[in-house]
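With one protein chain held back, the other chains of the complex are shown just where they sit.
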Amino acid sequence: MADASISSAGPIDAGLLDDLVAASRILAQHGVLDAWGHVSIRHPSNPERYLLSRARAPALVRAEDIMEFDLDSNPVDQQGRRMFLERFIHGEAYRARPDVNAVVHSHSPTVIPFSVTGEPLKAISHIASFLVHGCPCFEIRDVGLTQGLLVTNNKQGAALAKTLGDKPVALMRGHGNLVVASDIPRVVHRALYTEVNAQQLATALSFNRPIHYLTPDEAQDPARLGDSWDVWKHEAMKDG
Amino acid sequence: MADASISSAGPIDAGLLDDLVAASRILAQHGVLDAWGHVSIRHPSNPERYLLSRARAPALVRAEDIMEFDLDSNPVDQQGRRMFLERFIHGEAYRARPDVNAVVHSHSPTVIPFSVTGEPLKAISHIASFLVHGCPCFEIRDVGLTQGLLVTNNKQGAALAKTLGDKPVALMRGHGNLVVASDIPRVVHRALYTEVNAQQLATALSFNRPIHYLTPDEAQDPARLGDSWDVWKHEAMKDG
Amino acid sequence: MADASISSAGPIDAGLLDDLVAASRILAQHGVLDAWGHVSIRHPSNPERYLLSRARAPALVRAEDIMEFDLDSNPVDQQGRRMFLERFIHGEAYRARPDVNAVVHSHSPTVIPFSVTGEPLKAISHIASFLVHGCPCFEIRDVGLTQGLLVTNNKQGAALAKTLGDKPVALMRGHGNLVVASDIPRVVHRALYTEVNAQQLATALSFNRPIHYLTPDEAQDPARLGDSWDVWKHEAMKDG
Partner (left out) sequence: MADASISSAGPIDAGLLDDLVAASRILAQHGVLDAWGHVSIRHPSNPERYLLSRARAPALVRAEDIMEFDLDSNPVDQQGRRMFLERFIHGEAYRARPDVNAVVHSHSPTVIPFSVTGEPLKAISHIASFLVHGCPCFEIRDVGLTQGLLVTNNKQGAALAKTLGDKPVALMRGHGNLVVASDIPRVVHRALYTEVNAQQLATALSFNRPIHYLTPDEAQDPARLGDSWDVWKHEAMKDG
């Protein structure tokens, strides 16, 4: 599948690679990524390329593990490295969403109960106001199974991206979620607070009272994610 | 907005600053403060001034980050530092409550479900007996939105302080809470045990049995917070 | 109240003191003891004396903090040290229960919801089979309040011991629990697994199905607590 003619979009700024590694470690440290799952970014020099780690547990990813892919998820230069089976999630998300520069696929634990019940996962906290319109839920059977519930080809990846539509988060039934944003800090923020909002909403639902969800006019794009990014990165990287 | 004519109330005792930093770290370590939220104290030399960190994640706050503000939340000497957008919560709480010398604003996770359902958050544990009269819940729409559910000006801050009334804790719908006390150890104790009591009450409610809440004659102001403060500070500051 | 004529039962073996300190640290590390709560042992040389730390957060207790008390909870030699206000819980438990040599008073978090609802806290796990007969619940109002729900004198302590009867654990409404055993490892085991069983039972109750509690013939006194004690102590003391 790899095509020797795929050209590289060129070297990446070390600071950006460092942030991509940090994103992986942060999401692992907070329990949003388990031993699987992945974070990618669109190549800053070429929108037809993205950057994603070789197959490796998120907590262990290092800058030298980052590989370059085209939007069909072919590697630019595989060098014999094993690749994530589900990288097609990333390629198709970048293809479908020109506004997106960072993608997370996770097994965020409290997302699963929502994905298998149809209970709407909508924002009840302003920090998760990106969820104000709810999360569409991807049913992989609608496009056809290959390996269990895994997304293993572009067709499935494209169907997932279609389910996502213009939203920031799609649930994947019995599997996890897809989270997209314009940059790394935002995609990390969204992945973290999708989980937190899911936990809080599960508690709120247990009270058996009407829930006051956020309304669209209350949603707010956080102006300053820098402060939160600083502490997340500091905590995740302090042990080297 | 900053006014060059605002005078400083003078230097602060290093031990007090140290405790203010510790308060921020303690609440972060216990998960009451996430990457946002803040702790302030009233200036010990001038009740018209308060002390609050520059915009920075609570776990990273250091003594040199502490700034001085007047009760309109104008900085005494900004020196180009970014300020918390929601500092008006603090200024108006100090203005409305002469008995208050320490203020916390948090996204305390288990407070959110109570804030969006109307389920009363009242004390079921004697350590949280400060909640015996329940927590009023602030609805920011009653005063008007500016940026999502954030409190970004004195008018909103004053409305929140009015909702708080003479209580130690007010919930903020879909957002978090405001916690006030006479000193740092007490405000930390209250912020921590509002969260703990919320978790315990959520479990108690799940039993579908009548709840035996504390009654006013059972409420008790802890005589010795020193012991708890010692261990909270020790644990939060041991890594420097 | 301290009486100069109270004689000491003599020095304690250093290993036993070390275990008493470890018990305090273990229960703090596992979240059963918060910044308050305490562990004591009966003096091995005189059943009319017991050993308990000076007032200090459990995670910070050291061997040199241990004081000796008579069963009225008078200190043998106070040396100006502050004492736990609730030490009467210990003195009266030792008085009422000659079989008991170790006592814990805790705010074990998941015990509170049971204590304020009347939902029976009974064993569903064989590791908590000491709870097979359930936990009586102490209502301090029956004997009269002094300081909130705190046990601050021998009369209240004796009433609590009476509620305990011949059981290993009594709940204290809106407050926590009293746990007793024949030795330190057993009292730690019981305090830890009262909390674990409470958490598991809360989950089981949420299923809205009949619960299969342990029956008395299934209860078993663990023959070898040594293995568990070893790891609990190792983990709690490894940072010195």
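Per-chain numbering from 1; labels A, B and C assigned in written order.
The criterion applied here is as follows: a contact is a pair of C-beta atoms (placed from the backbone, for glycine too) under 8 Å apart; a residue touches a chain by one contact, two chains touch by 3 or more.
Computed from a prediction, not measured in an experiment: that's the story for all the values here.
Student: Specify the shown partners of the omitted chain in the complete complex.
Tutor: The chain that is not shown is in contact with A, C.
Student: Which listed residue (A:G10, A:P113, A:P210 or A:G226) would be found touching the missing chain in the intact complex?
Tutor: Final answer for the missing-chain contact: A:P113.
Student: With respect to the chain omitted from the figure, which of A:I6, A:L205, A:A219 or A:M237 is a touching residue?
Tutor: Touching the chain that is not displayed is residue A:L205.
Student: Which residue, C:R81, C:H126 or C:R141, contacts the hidden chain when the whole complex is considered?
Tutor: C:H126
Student: I need the residue numbers on chain C that touch the omitted chain, in ascending order.
Tutor: Interface residues of chain C facing the absent chain: 123-127, 129, 196, 199-201, 203-204, 206-207, 209-214, 217-220, 223-224, 227-228, 230-232, 234-235.
Student: Using the document's contact rule, name the residues of chain A that touch the chain not shown here.
Tutor: Against the missing chain, chain A presents residues 34-36, 55-60, 82, 85, 107, 109-110, 112-113, 116-119, 145, 147-150, 173-175, 202, 205-206.
What we mean here is this: only the chains that are shown with their structure count from here on.
Student: Classify the chain contact graph as line, ring, star, complete or other.
Tutor: Contact pattern: an open line, chains touching in sequence.
Student: Starting from the mean Cα coordinates of chain A and chain B, work out the distance between those two points in Å.
Tutor: 33
Student: Using the touch definition from the top, which residues of chain B touch two or more other chains?
Tutor: Correct list: 206.
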